[in-house]
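Omission of a single protein chain aside, the complex is shown with its protein chains in their original locations.
Coming up: chain A.
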Amino acid sequence: MSALTLLELYPGHLMMNGDMGNAAVLKRRAELAGLGLVVVGHEPGEPLPDDVDFVSIGTGPTSAQAVVGSDLPVIGPQLRAWADAGVAMIAVNAGFHLLGRSLTLPDGTRIEGAGVFATTTQPRAERTVTDAFVVDSEIAGRLVGVENQAVSVTLHDQRPLGRVVTGRGDDGKVEGAISGNAIGTHLHGPVLALNPALADHLLTVATARRGEKYETGAAHAEIDAVARQAREHLVRGIGVAVDAAA
């Protein structure tokens, strides 16, 4: 099959916390499974590719969010069409908020989002930094990462990604959002590096859309053991198990 395409949105703007690692994780895991994956970047004003298998978007400072906010109305319809068609998406922190319905910046500026998720995001005065941010999801079990955000996310008939075990998430109770194969979250680490089950979920649905199969092997298992140790390290000492009770 031809190489998979991953569209990375605003890599020059939303690059503050290593979320570009999510693209690197998908690429490496695809390649270890014998699949090619090409990463294509998109900055404001640039044209979008015709078709993609993945969309990845990370987090950035408020000033960068304001700049890319002007581009979202342009690419929003295409992103929604892709989401409706089942394209796999991973949107982290500011990227998650920007793919929602709207986002209000700390200075009161309102940004119209891409509308992939039925969310509205408001700023909070206090920042939440959670070194061991734990979320229980249906699609990939217990997820572990790092949280660093200062917003409240309201879900409007929107399914969350999971339930908050530690940290704050959207509202202290639930975390992130999931619409079809599009996932929004506040989990850093990067989320797909620390939680290969979530990466494999995205790779599975993306290849299935093409009628192909994604199969992991020994090389994946070796990495997964390291990722598990990293998750164990993060939750060590906070009285939370690395796996959710069955």
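Keep in mind that, in the parts below, contacts are C-beta pairs under 8 Å (C-beta built on N, C-alpha and C of every residue); 3 or more make two chains touch, one makes a residue touch a chain; residues count from 1.
Following the convention adopted for this analysis, contacts and distances are computed from a predicted model.
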Chain not present in the shown complex, as UniProt names it (candidates "Cell division protein FtsX", "DNA-binding transcriptional regulator, MarR family", "Mur ligase family protein" or "Oxidoreductase"): "Mur ligase family protein"
Selected from A:Val25, A:Val52, A:Leu72 or A:Ala182 as touching the chain missing from the view: A:Val25
Missing-chain contacts mapped onto chain A: 12-13, 15-21, 24-25, 28, 61-64, 66-67, 127, 129, 131, 146, 148, 150, 188-190, 193-194, 222-223, 226-227, 229-230, 233
